[in-house]
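One chain of protein is taken out of this complex; the other chains stay put.
Entry: subunit A
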Amino acid sequence: MNLWSKIIQSLQLTLLTDPQTLQRDIRGAYCGDLLSDVLAHASPGDLWITIHRHRNIVAVASLVNLSGIVITGGRTPETDTLETAEKEGLALFFTPLNNFQACGRIYALLSDYSIM
């Protein structure tokens, strides 16, 4: 099982975009709901955990070259968010877990892989 599969299983993720979007490598993770904070402090290859579902998250993720976005709390993206993510080739997921739970699980996983 590769890292994406483990993360998808552990964080109870539903992939909403084309599976081709999973080609990007995960190099870490970042959690934040302030777009300026993510823009300034997330690193390329990070998987972004957030409560936001509007299309501007895709713009920010693309600018920083993130590996994907996880929308938490069972929220699903707005239609144009999903369309933009497909166009940008960016993996978009949702999970029933909240930010804290999702972060805890991915932190443990990435630690096992010596990424965090």
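Going forward, a contact is a pair of C-beta atoms (placed from the backbone, for glycine too) under 8 Å apart; a residue touches a chain by one contact, two chains touch by 3 or more; residues count from 1.
Convention: contacts and distances are computed from a predicted model.
*Asks:* Just by its UniProt name, which of "Anti-sigma regulatory factor (Ser/Thr protein kinase)", "Phenylacetate-CoA oxygenase subunit PaaI", "Carbohydrate ABC transporter permease" or "Ferredoxin" is the chain not shown in this complex?
*Replies:* "Anti-sigma regulatory factor (Ser/Thr protein kinase)"
*Asks:* Quick one: which of A:Lys6, A:Arg24 or A:Arg55 touches the chain that's been left out?
*Replies:* Only one listed residue reaches the unshown chain, and that is A:Arg55.
*Asks:* Touch as defined at the start, partner being the missing chain; which of A:Leu39, A:Leu82 or A:Ile115 qualifies?
*Replies:* Checking the options A:Leu39, A:Leu82 or A:Ile115, the one contacting the hidden chain is A:Leu39.
*Asks:* Considering the whole complex, not just the chains shown, which residues of subunit A touch the missing one?
*Replies:* Here the touching residues of subunit A are 33-37, 39-40, 50, 52, 54-57, 59-60, 62-64, 80.
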